[in-house]
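Please read through the structure below; I'll follow up with questions.
Coming up: chain A.
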Amino acid sequence: MLKIAYYPGCSGQGTSLEYDSSTRAVCKALGVELVDVPDWSCCGSTPAHTVNHVLSSALSARNLAQVEVMGMDKVTTPCPSCLTNLRTAAHKMEDPEFKAKSNALLDVPCNNTVDAQSVLQVLAENVDPELIKSKVVKPLTGIKIACYYGCIMNRPPEVMKFDHHENPMAMDNLMALLGAEVVPFPLKVECCGASYGIPRGDIVHKLSGKLLDAGRDVGADAFVTACPLCQMNLDLRQRQINDALRENFRIPVFYYTQLLGYALGIDRAELGFEKLCVDPRLALGRIKQPAQAM
Partner candidate 1 sequence: MSYGESLYQFGASVRGGGVSKRSIRYIASPGTSFQSTGRFAVPYRKLGMPMQIFDLATADQGFIAEVEARSHQNVKTCYQCGNCTAGCPYTFAYDYSVSQIMRLVQTGQKDAVLKSRSIWLCGSCQSCTTRCPNKIDVALVMDVCRHMSREAGYATERSVKVFADSFLASVERHGRAYELGLMASYMTRSGRVFTDVDLAPQVLMRGKLPFKPHPIQGREQVARIFERFRKGGKNA
Partner candidate 2 sequence: MPAQDVRELRIVGFLCNWCSYGGADTAGVGRFTQPTDLRIIRVPCSGRIDPLFIVRSLMNGADGVLVSGCHPRDCHYAEGNFYARRRLEMLKRFLPITGIDARRFEYTWVSASEGQRWQHVVTEFTRRIHELGPAPSFNPASEADWNALAVQASQGQGCPCHG
(Lines give C-alpha, C1' and ligand atoms only; values in the text may rest on other atoms or scores of the structure.)
Protein backbone atom coordinates (compact mmCIF):
# COMPACT_ATOMS: atom_id res chain seq x y z
CA MET A 1 0.00 0.00 0.00
CA LEU A 2 1.33 3.39 -0.99
CA LYS A 3 1.73 5.71 1.98
CA ILE A 4 2.06 9.39 1.37
CA ALA A 5 1.92 12.63 3.34
CA TYR A 6 -1.25 14.61 2.78
CA TYR A 7 -1.65 18.37 2.84
CA PRO A 8 -5.38 19.20 2.63
CA GLY A 9 -5.05 23.00 2.32
CA CYS A 10 -7.27 25.59 3.93
CA SER A 11 -10.10 25.38 1.44
CA GLY A 12 -10.49 21.72 2.25
CA GLN A 13 -11.63 22.83 5.68
CA GLY A 14 -14.21 25.22 4.32
CA THR A 15 -15.34 25.93 0.83
CA SER A 16 -14.21 22.62 -0.57
CA LEU A 17 -15.06 20.22 2.22
CA GLU A 18 -16.45 17.78 -0.31
CA TYR A 19 -13.19 17.75 -2.28
CA ASP A 20 -11.27 16.81 0.83
CA SER A 21 -13.67 14.11 1.93
CA SER A 22 -14.03 12.59 -1.54
CA THR A 23 -10.26 12.66 -2.02
CA ARG A 24 -9.73 10.78 1.19
CA ALA A 25 -12.40 8.28 0.26
CA VAL A 26 -11.13 7.48 -3.23
CA CYS A 27 -7.52 7.26 -2.10
CA LYS A 28 -8.52 4.79 0.52
CA ALA A 29 -10.49 2.77 -1.97
CA LEU A 30 -7.56 2.71 -4.38
CA GLY A 31 -5.02 1.73 -1.79
CA VAL A 32 -3.31 5.07 -1.29
CA GLU A 33 -2.86 5.82 2.38
CA LEU A 34 -2.91 9.53 3.13
CA VAL A 35 -1.15 10.58 6.30
CA ASP A 36 -2.07 14.11 7.31
CA VAL A 37 0.85 16.48 7.71
CA PRO A 38 0.78 17.20 11.42
CA ASP A 39 -0.19 20.71 12.37
CA TRP A 40 0.04 22.01 8.83
CA SER A 41 -0.43 25.70 8.21
CA CYS A 42 -1.58 27.83 5.29
CA CYS A 43 0.72 27.92 2.27
CA GLY A 44 0.03 31.63 1.88
CA SER A 45 -1.82 31.12 -1.38
CA THR A 46 -1.74 33.87 -4.00
CA PRO A 47 -1.73 36.78 -1.56
CA ALA A 48 1.60 35.73 -0.11
CA HIS A 49 3.52 35.51 -3.35
CA THR A 50 2.09 38.76 -4.59
CA VAL A 51 3.47 40.41 -1.47
CA ASN A 52 6.88 38.83 -1.27
CA HIS A 53 8.54 35.67 -2.48
CA VAL A 54 10.52 34.97 0.65
CA LEU A 55 7.43 35.26 2.80
CA SER A 56 5.52 33.04 0.43
CA SER A 57 8.30 30.51 0.37
CA ALA A 58 8.62 30.46 4.15
CA LEU A 59 4.91 29.83 4.62
CA SER A 60 5.13 26.85 2.29
CA ALA A 61 8.49 25.69 3.56
CA ARG A 62 7.14 25.40 7.08
CA ASN A 63 4.88 22.67 5.77
CA LEU A 64 7.61 21.01 3.74
CA ALA A 65 9.68 20.97 6.91
CA GLN A 66 6.79 19.32 8.74
CA VAL A 67 6.82 16.58 6.09
CA GLU A 68 10.56 16.18 6.59
CA VAL A 69 9.91 15.69 10.29
CA MET A 70 7.52 12.89 9.36
CA GLY A 71 10.48 11.23 7.65
CA MET A 72 8.78 11.36 4.27
CA ASP A 73 9.98 12.76 0.99
CA LYS A 74 6.72 13.19 -0.86
CA VAL A 75 3.60 15.13 -0.04
CA THR A 76 0.40 15.31 -1.95
CA THR A 77 -2.30 17.95 -2.01
CA PRO A 78 -5.58 18.11 -3.84
CA CYS A 79 -5.36 21.87 -4.34
CA PRO A 80 -3.37 23.20 -7.32
CA SER A 81 -2.92 26.54 -5.64
CA CYS A 82 -1.26 24.94 -2.61
CA LEU A 83 0.68 22.74 -5.00
CA THR A 84 2.01 25.73 -6.92
CA ASN A 85 3.14 27.36 -3.73
CA LEU A 86 4.83 24.24 -2.39
CA ARG A 87 6.53 23.48 -5.68
CA THR A 88 7.53 27.07 -6.38
CA ALA A 89 9.02 27.34 -2.91
CA ALA A 90 10.99 24.13 -3.47
CA HIS A 91 12.06 25.34 -6.92
CA LYS A 92 13.23 28.70 -5.61
CA MET A 93 15.01 27.10 -2.67
CA GLU A 94 17.29 25.29 -5.12
CA ASP A 95 19.14 28.58 -5.00
CA PRO A 96 21.05 28.32 -1.71
CA GLU A 97 20.95 32.06 -1.17
CA PHE A 98 17.19 32.13 -1.46
CA LYS A 99 16.88 29.06 0.72
CA ALA A 100 18.85 30.75 3.46
CA LYS A 101 16.59 33.79 3.32
CA SER A 102 13.49 31.66 3.47
CA ASN A 103 14.81 29.55 6.31
CA ALA A 104 15.73 32.67 8.25
CA LEU A 105 12.01 33.26 8.73
CA LEU A 106 11.39 29.77 10.10
CA ASP A 107 11.75 28.18 13.52
CA VAL A 108 12.55 24.82 11.97
CA PRO A 109 14.56 25.14 8.78
CA CYS A 110 13.47 23.32 5.64
CA ASN A 111 16.04 21.10 3.94
CA ASN A 112 14.10 21.08 0.71
CA THR A 113 14.03 17.32 0.32
CA VAL A 114 10.31 16.95 -0.23
CA ASP A 115 8.60 16.57 -3.59
CA ALA A 116 5.06 17.89 -3.70
CA GLN A 117 2.61 16.33 -6.13
CA SER A 118 -1.07 16.74 -6.77
CA VAL A 119 -3.37 13.90 -5.74
CA LEU A 120 -4.24 13.68 -9.42
CA GLN A 121 -0.60 13.03 -10.30
CA VAL A 122 -0.30 10.43 -7.54
CA LEU A 123 -3.35 8.61 -8.84
CA ALA A 124 -2.28 8.91 -12.46
CA GLU A 125 1.26 7.72 -11.88
CA ASN A 126 0.96 5.23 -9.05
CA VAL A 127 -2.35 3.50 -9.48
CA ASP A 128 -2.71 0.91 -12.19
CA PRO A 129 -5.57 1.94 -14.51
CA GLU A 130 -6.55 -1.69 -14.70
CA LEU A 131 -7.04 -1.69 -10.94
CA ILE A 132 -9.30 1.33 -11.17
CA LYS A 133 -11.21 -0.26 -14.00
CA SER A 134 -11.66 -3.43 -12.05
CA LYS A 135 -13.09 -1.52 -9.12
CA VAL A 136 -15.64 0.43 -11.10
CA VAL A 137 -19.10 -0.64 -10.05
CA LYS A 138 -21.07 2.21 -11.59
CA PRO A 139 -19.54 3.19 -14.92
CA LEU A 140 -20.17 6.77 -15.90
CA THR A 141 -21.66 5.76 -19.22
CA GLY A 142 -23.96 8.33 -20.70
CA ILE A 143 -22.66 11.52 -19.16
CA LYS A 144 -20.73 14.05 -21.23
CA ILE A 145 -17.94 15.63 -19.30
CA ALA A 146 -15.65 18.59 -19.89
CA CYS A 147 -12.43 18.33 -17.92
CA TYR A 148 -11.14 21.66 -16.76
CA TYR A 149 -7.68 21.76 -15.21
CA GLY A 150 -7.29 25.42 -14.38
CA CYS A 151 -4.36 27.58 -15.21
CA ILE A 152 -1.73 26.58 -12.70
CA MET A 153 -1.90 22.84 -12.29
CA ASN A 154 0.49 22.29 -15.19
CA ARG A 155 2.08 25.70 -15.68
CA PRO A 156 4.78 26.69 -15.91
CA PRO A 157 5.97 23.24 -16.99
CA GLU A 158 9.50 23.82 -15.67
CA VAL A 159 8.09 24.01 -12.15
CA MET A 160 5.03 21.81 -12.23
CA LYS A 161 6.54 18.92 -14.19
CA PHE A 162 3.32 17.01 -14.67
CA ASP A 163 1.17 16.22 -17.68
CA HIS A 164 0.99 18.73 -20.52
CA HIS A 165 0.96 22.49 -20.18
CA GLU A 166 -1.41 23.19 -23.06
CA ASN A 167 -3.44 20.02 -23.32
CA PRO A 168 -3.33 18.07 -20.06
CA MET A 169 -5.00 14.68 -20.25
CA ALA A 170 -4.79 13.12 -16.78
CA MET A 171 -8.41 13.81 -15.86
CA ASP A 172 -9.64 13.12 -19.39
CA ASN A 173 -8.00 9.72 -19.29
CA LEU A 174 -9.34 8.97 -15.84
CA MET A 175 -12.90 9.94 -16.74
CA ALA A 176 -12.73 7.96 -19.97
CA LEU A 177 -11.53 5.00 -17.96
CA LEU A 178 -14.63 5.32 -15.79
CA GLY A 179 -16.80 5.16 -18.87
CA ALA A 180 -17.74 8.81 -19.23
CA GLU A 181 -17.87 10.49 -22.60
CA VAL A 182 -15.16 13.12 -22.42
CA VAL A 183 -15.82 16.02 -24.75
CA PRO A 184 -12.76 17.86 -26.07
CA PHE A 185 -12.77 21.01 -24.01
CA PRO A 186 -10.54 23.61 -25.61
CA LEU A 187 -10.03 25.93 -22.66
CA LYS A 188 -8.61 23.37 -20.27
CA VAL A 189 -5.88 25.65 -18.98
CA GLU A 190 -7.54 29.05 -19.23
CA CYS A 191 -7.79 31.04 -16.03
CA CYS A 192 -11.18 31.22 -14.28
CA GLY A 193 -10.42 34.47 -12.46
CA ALA A 194 -8.65 32.78 -9.59
CA SER A 195 -8.90 34.47 -6.25
CA TYR A 196 -10.41 37.67 -7.59
CA GLY A 197 -13.94 36.55 -6.76
CA ILE A 198 -14.08 38.77 -3.75
CA PRO A 199 -12.11 41.87 -4.69
CA ARG A 200 -13.00 41.91 -8.39
CA GLY A 201 -16.02 39.73 -8.95
CA ASP A 202 -16.46 41.24 -12.42
CA ILE A 203 -13.25 39.62 -13.58
CA VAL A 204 -14.34 36.22 -12.42
CA HIS A 205 -17.73 36.64 -13.99
CA LYS A 206 -16.21 37.32 -17.33
CA LEU A 207 -13.50 34.69 -17.30
CA SER A 208 -15.57 31.93 -15.74
CA GLY A 209 -18.47 32.92 -17.97
CA LYS A 210 -16.27 32.28 -20.93
CA LEU A 211 -15.45 28.82 -19.65
CA LEU A 212 -19.09 27.96 -19.02
CA ASP A 213 -19.89 29.17 -22.50
CA ALA A 214 -17.20 27.02 -24.03
CA GLY A 215 -18.42 24.04 -21.98
CA ARG A 216 -21.92 24.53 -23.29
CA ASP A 217 -20.52 24.93 -26.78
CA VAL A 218 -18.97 21.47 -26.71
CA GLY A 219 -22.13 19.99 -25.24
CA ALA A 220 -20.90 19.11 -21.77
CA ASP A 221 -23.44 17.91 -19.21
CA ALA A 222 -21.02 18.74 -16.46
CA PHE A 223 -17.58 20.08 -15.68
CA VAL A 224 -14.99 18.15 -13.81
CA THR A 225 -12.26 20.04 -12.07
CA ALA A 226 -9.40 19.46 -9.70
CA CYS A 227 -9.20 22.92 -8.19
CA PRO A 228 -11.24 24.35 -5.32
CA LEU A 229 -10.92 27.86 -6.69
CA CYS A 230 -12.06 26.85 -10.16
CA GLN A 231 -14.90 24.85 -8.68
CA MET A 232 -16.02 27.75 -6.54
CA ASN A 233 -15.86 30.26 -9.36
CA LEU A 234 -17.75 28.06 -11.77
CA ASP A 235 -20.26 26.58 -9.34
CA LEU A 236 -20.88 28.91 -6.44
CA ARG A 237 -20.65 31.97 -8.65
CA GLN A 238 -22.60 30.55 -11.57
CA ARG A 239 -25.66 32.48 -10.49
CA GLN A 240 -23.68 35.72 -10.23
CA ILE A 241 -22.28 35.02 -13.65
CA ASN A 242 -25.73 34.47 -15.07
CA ASP A 243 -26.84 37.78 -13.58
CA ALA A 244 -23.81 39.71 -14.80
CA LEU A 245 -23.78 38.29 -18.31
CA ARG A 246 -27.55 37.87 -18.67
CA GLU A 247 -27.02 34.20 -19.19
CA ASN A 248 -28.71 31.04 -18.08
CA PHE A 249 -26.00 28.51 -17.42
CA ARG A 250 -26.91 25.45 -15.39
CA ILE A 251 -23.87 23.27 -15.61
CA PRO A 252 -22.87 21.34 -12.50
CA VAL A 253 -19.20 21.38 -11.61
CA PHE A 254 -17.83 18.26 -9.96
CA TYR A 255 -14.54 17.52 -8.37
CA TYR A 256 -13.06 14.63 -10.28
CA THR A 257 -12.78 12.75 -7.02
CA GLN A 258 -16.53 12.94 -6.59
CA LEU A 259 -17.20 11.24 -9.90
CA LEU A 260 -14.40 8.81 -9.35
CA GLY A 261 -15.91 7.94 -5.97
CA TYR A 262 -19.32 7.64 -7.56
CA ALA A 263 -18.02 5.17 -10.11
CA LEU A 264 -16.23 3.20 -7.43
CA GLY A 265 -19.48 2.99 -5.52
CA ILE A 266 -18.27 4.93 -2.52
CA ASP A 267 -20.84 6.01 0.03
CA ARG A 268 -22.57 9.18 -1.19
CA ALA A 269 -22.13 10.80 2.22
CA GLU A 270 -18.38 10.96 1.70
CA LEU A 271 -18.69 12.44 -1.78
CA GLY A 272 -20.72 15.49 -0.75
CA PHE A 273 -22.76 16.02 -3.90
CA GLU A 274 -25.20 18.00 -1.79
CA LYS A 275 -22.56 20.62 -1.25
CA LEU A 276 -22.56 21.60 -4.90
CA CYS A 277 -24.50 24.75 -5.65
CA VAL A 278 -25.64 23.90 -9.17
CA ASP A 279 -27.90 20.91 -8.74
CA PRO A 280 -25.99 17.91 -10.07
CA ARG A 281 -28.92 15.53 -10.10
CA LEU A 282 -29.89 16.08 -13.71
CA ALA A 283 -26.38 15.40 -14.86
CA LEU A 284 -25.95 12.39 -12.62
CA GLY A 285 -29.25 11.16 -13.93
CA ARG A 286 -27.75 10.85 -17.37
CA ILE A 287 -25.49 8.13 -16.16
CA LYS A 288 -27.02 4.91 -17.36
CA GLN A 289 -27.64 2.28 -14.77
CA PRO A 290 -25.10 -0.52 -14.88
CA ALA A 291 -27.68 -2.97 -16.15
CA GLN A 292 -28.42 -0.79 -19.15
CA ALA A 293 -24.83 0.08 -19.65
CA MET A 294 -23.99 -3.51 -20.27
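Candidates were picked such that all candidates are chains of the complex that A comes from, given by their letters.
Annotations for the structure displayed:
In the analysis below, a residue touches a chain if its C-beta (ideal position, glycine included) is under 8 Å from a C-beta of that chain, and two chains touch if they have at least 3 such contacts; residues count from 1.
All values derive from a computational prediction rather than experimental measurement.
Contact annotation for this complex: of the listed candidates 1 or 2, chain A touches only 1. In the complex of the two chains, the chain A residues touching candidate 1 come out as 10-11, 13-17, 39-42, 44-55, 58-59, 62, 98, 101, 104-108, 151-152, 155-157, 165-166, 189-191, 193-203, 206-207, 209-210, 213, 236-237, 239-240, 243-247, 274-275, 277.
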